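Yeah, one chain of the complex is gone here, protein chain that is, but the others are all in their spots.
Labels for the chains are A, B and C, by order of writing; each one numbers its residues from 1.
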Amino acid sequence: MTAPSEPTATATPTHGPTHWVLSLSCPDRPGIVAAVAGLLASHGGNITESQQFGDPLSGLFFMRVQVEATAPEATLRAALDALGAEFSMTWRLDVAGRRMRTLVMVSTAAHCLHDLLFRQQSEGLPVDIVAVVSNHTALEDVAGFYGIPFHHVPVTRDTKTDAEARLLGLVEELDVELVVLARYMQILSDDLCRTLSGRVINIHHSFLPSFKGARPYAQAHDRGVKLIGATAHYVTGDLDEGPIIEQDVERVDHSKKVEDLVALGQDVERRALARAVRWHAEHRVLLDGHRTIVFR
Amino acid sequence: MTAPSEPTATATPTHGPTHWVLSLSCPDRPGIVAAVAGLLASHGGNITESQQFGDPLSGLFFMRVQVEATAPEATLRAALDALGAEFSMTWRLDVAGRRMRTLVMVSTAAHCLHDLLFRQQSEGLPVDIVAVVSNHTALEDVAGFYGIPFHHVPVTRDTKTDAEARLLGLVEELDVELVVLARYMQILSDDLCRTLSGRVINIHHSFLPSFKGARPYAQAHDRGVKLIGATAHYVTGDLDEGPIIEQDVERVDHSKKVEDLVALGQDVERRALARAVRWHAEHRVLLDGHRTIVFR
Amino acid sequence: MTAPSEPTATATPTHGPTHWVLSLSCPDRPGIVAAVAGLLASHGGNITESQQFGDPLSGLFFMRVQVEATAPEATLRAALDALGAEFSMTWRLDVAGRRMRTLVMVSTAAHCLHDLLFRQQSEGLPVDIVAVVSNHTALEDVAGFYGIPFHHVPVTRDTKTDAEARLLGLVEELDVELVVLARYMQILSDDLCRTLSGRVINIHHSFLPSFKGARPYAQAHDRGVKLIGATAHYVTGDLDEGPIIEQDVERVDHSKKVEDLVALGQDVERRALARAVRWHAEHRVLLDGHRTIVFR
Partner (left out) sequence: MTAPSEPTATATPTHGPTHWVLSLSCPDRPGIVAAVAGLLASHGGNITESQQFGDPLSGLFFMRVQVEATAPEATLRAALDALGAEFSMTWRLDVAGRRMRTLVMVSTAAHCLHDLLFRQQSEGLPVDIVAVVSNHTALEDVAGFYGIPFHHVPVTRDTKTDAEARLLGLVEELDVELVVLARYMQILSDDLCRTLSGRVINIHHSFLPSFKGARPYAQAHDRGVKLIGATAHYVTGDLDEGPIIEQDVERVDHSKKVEDLVALGQDVERRALARAVRWHAEHRVLLDGHRTIVFR
């Protein structure tokens, strides 16, 4: 049994029921849904939305439940602790709709940062962006316009360790739950990837076929691709190869220049990233080895 | 409590567990999932896939469960009967993957019929097409190629009642569970719609904006639309207005002639219809008033 | 022959060739392309991109050419004047890539305004937004962040005529070529529509089927649609029925609440509007009665 190590929400104390989201995974075996649903029912819970999936390959079972319950949080957590132990379960309980504390890392490209900030403010993206961190200063005014603190953390080969320490310091100090690499053009160290495992989302252009090396849009143009895409994924030590959360594509044709492809790519990048961040913040994404289960 | 009136499957008797799909709806209240999951667990059931949804507007709760269970079918059904009575539940139990007995009605357009027959044979569309019924003879050879009995049932204003009686006769005689109107250009009577309520799927072109009256593709062309679409829906007395199961669109431009729009429309029609038929046959579509819940 | 009444570009005088975009339409007859291409060739023109379309229904011919030419602008215009007279041609000559002077009208919804401003700044959307006009003050800071003058022009039943006069005053004073209604929730008068005919683009939500009246997203939710869409179109006196420039859709399902549909609708609205504005600003959209020819 593993209780989540990340900071979790505490429901605002009110007299009515609280709307919870519970997500969990455990080795598959008969009786899990019955046990979870029974626990929730015995605590005055009314399930409003629920999805389950048993993966025959990994032998794991995944579940996400939204439930309105009247029981005090501590009572609910204690009951889940006991159940979790019985089923070797990893679980997480959060208040539905709570905004996840998020740190966004950028370099100089503004499109993803703009999009996330706008969606947080106006489209109900359930994140609370508490800091923008960048190795450049180009986007300081964008953060400023939305009233978000901006931290300039330059990175050179020599200062990378210090820079990552400073990032980790911010993560701890600000109770950051999610780090979004919104076109942050630096590779995180393996150590940092491990420390923040499952809590860092990256957005990466992607193409059919895939192109390695520098200037992928130029390669895609040269090859005459008819689709350009983007992949949002969790970051692991193996850059651009972490578990995929969302992918999307945009249609292009021969008349598009490399800079047109880049502009269209920005569009699909921000779209895919915003979806991935929303699903993560709503606890809809569960890890199944190097795959994701996404209960959209 | 309403047990389904349509013919249902009987599991092949084997020594191992049977893979069931259970779908249900009932007035929402606490404890439904716990009760259902508890019932399944107490009958040796292992849930492999499950989805729930509570609609705050209608106050109804919907659930679809795939479960491997060792209990005999009769025992399971008796337990579900009792539970269904307690929760005022409409439920349906079927063997997962069983091919639904289906009758396809056509006029002269071949694209949807071809597509369904091909997907049944080669893509695992879980239907058993037991008859093709048409008011024309143009598609007799298509049915014949796939070895499906073809019934020519002409319809005129005077013979409409007789023709519908003959259709109903076939539905009963052949234990038909699903009727697909695959570009069948006749309007079913209100009586027939009521008799077969929830068991007839139609495919209908659709456009933004929508066009009433004859020659919709010509109207769409004249209006210069940039998308053409198709809607698959259950048939009610109110033609083309029944609960929507699936919609899809295809992009067009000014260079397309009316006949090009028709050809592209056929493509999107057969795609949307095939998805709707698959989801219905897999018991993924539940009715929520005049909306559908689709557990894809 | 009609020379365009809107302000047009003047090429920066340099010693190299200028990159022009020429768009035209006229009654179809043999020899148009030969005449146009001949004229351009005789003025040292090298065609880099060109598209034509003859509409058999309207009997009109449409053409868009990008051409690098060394001849002075006045010489080119004089030659086109003569050719235009011969072929009863409406034509427009502009410097390729010139930013079109644009006025954006909004009420309180920020998504389209944000998107246009961002794309102008960062994605090469070839417009120069010279003013934001609103009947509210909610979006003044957004305009301010991008350094765009903001004009608050309240509209009541009594002041509508004055407000439209003020808008027209701004259009003239600022040499505005394009007015974008970016979720501007006021209906323009027929007089204004006529005055600005072909120069006003609106974005409108749209659905399959279409819903009339207030709260269309609530109606779409109630009906259980599986797609929501948006249509960008020229404004005519007949609101929401002007010539369609672009349409797009987004997939939804039963689990989405009305506010989710609204948020997804905003996404597809800004995408469709940005494309329509780009194509218009690049002279890719030509009017063919109440249809558009879009040379993408």
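In this text, contacts are C-beta pairs under 8 Å (C-beta built on N, C-alpha and C of every residue); 3 or more make two chains touch, one makes a residue touch a chain.
This structure is a prediction, so every number in the text was calculated from the model and none was measured.
Considering the full assembly, B:His111 is the residue among B:His43, B:Arg98 or B:His111 that touches the omitted chain.
In the complete assembly, the contact with the undisplayed chain comes from A:Val225, out of A:Leu24, A:Leu80 or A:Val225. Chain A meets the missing chain through residues 53, 55, 57, 206-210, 222-227, 229, 231, 241, 243-249, 253-255, 288, 290-294, 296.
One chain of the complex is left out; on chain C, the residues touching it are 28-38, 40-42, 44-54, 56.
Against the chain not displayed here, chain B makes contact via residues 49, 110-111, 114, 118, 122-124, 141, 145, 255, 259, 263, 266-267, 271.
What we mean here is this: only the chains that are shown with their structure count from here on.
Centrality by C-alpha centroid: the chain sitting nearest the overall protein C-alpha mean is A.
Chain B and chain C touch with mostly matching residues; of the residue numbers seen at this interface, over half occur in both copies. Between the two copies, chain A and chain B, the C-alpha superposition involves a rotation of 180 degrees in steps of 5. Centre to centre, using the average C-alpha position, chain A and chain B are separated by 36 Å. In chain B, the residues touching two or more other chains are 53.
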